[in-house]
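Structure below; questions to follow.
Every protein chain but one is kept in place in this view of the complex.
A, B and C are the chain letters, set down in written order, and residue numbers restart from 1 in every chain.
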């Protein structure tokens, strides 16, 4: 058993994005069985955690500071899995339009970046919580 | 509600001490309502987490790599609380002898450092788990 | 948010003094740039050399400034991107939208 689990609950406030991002970086820097560039991985985990949590705060919880966001990070030998939970109305990940580079709009790049940087991304609607699940292979 | 909770489970191996320590540092650096020196706090949290987890690994779990150690960090407005769980035989924190600076022995400084750096330290024996609880006031 | 501004050779150089540009502070940057453009600025150089991390809303705030500048017949260019920040522009192809200079001096020379 070499699994690592980190389970974090923070207030639904963007000021905690950097805490979650930093914890992601800390984990990336200690993944001693990761073959790739660990500093690049640190940025990527920081980013996908920041994007997913910002979506929960804004789109699901409408910036309600009294709510909380739960983030779970699970690492086993082969993969790293991040789950970001929200208690919002949910959305359909599969029907999001891809960003159009020739029409530079200000929004809509968060999930594109997540999908680019992670190997599998899935959004499961549920009661009482929805969850965005992101997996990255480590070998 | 401004509480932060971080719950971590890692294998009972000393190579994960640095991960736990780094997460402690990450938290210290983001505690924006802490008035003191944040880099000093980062070192202190890194240290008390490292000492407490090393004790669980060695003295409670006898370096059995198949076991796990659970660490919980809880922050509210006034204080930061760290709990380190073990499933060992337990020990009596109150009857530990204080270190004697004039007889420099190699061991026995871990809990002394924890007690020096934290405001309250308590060890609760229980079934199936014991827990070392360390609190530090933030204001 | 810490931002330093300085006029150099008729450009307004705006240095973002934050290690992170994310959903927590990007609106502030966007508003700050919008307010500057209400004055008579013709060219803004945004110095990102202190920024170690940018997310999609940081990119969005800069894009908003860029479009806003064009509306005001002004321009907004970027300078001093750290490699991982530059990589975010490339991943989103926003490097094709912005004029990006190695540092502020080159941005001023490239005028």
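Note that a residue touches a chain if its C-beta (ideal position, glycine included) is under 8 Å from a C-beta of that chain, and two chains touch if they have at least 3 such contacts.
In this text, all values refer to a predicted model and were calculated from it rather than measured experimentally.
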{"item": "Visible chains in contact with the missing one", "value": "B"}
{"item": "Residue in contact with the excluded chain [from B:50, B:68, B:87 or B:130]", "value": "B:50"}
{"item": "For chain B, the residues touching the chain missing from this view", "value": "14-15, 17-18, 21, 40, 43, 46-47, 50-51, 54, 57-58, 99, 101, 104-107, 109-110, 112-113, 116"}
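In this section, only the chains that are shown with their structure count from here on.
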{"item": "Chain of greatest Cα-centre distance to chain C", "value": "B"}
{"item": "Mean-CA-position distance for chain B and chain A (Å)", "value": "28"}
{"item": "Euclidean distance of C-alpha centroids - chain A vs chain C, Å", "value": "26"}
{"item": "Whole-Å gap between the CA centroids of chain B and chain C", "value": "43"}
{"item": "Chain B: positions in contact with at least two other chains", "value": "none"}
{"item": "Residue numbers of chain C (touch at least two other chains)", "value": "none"}
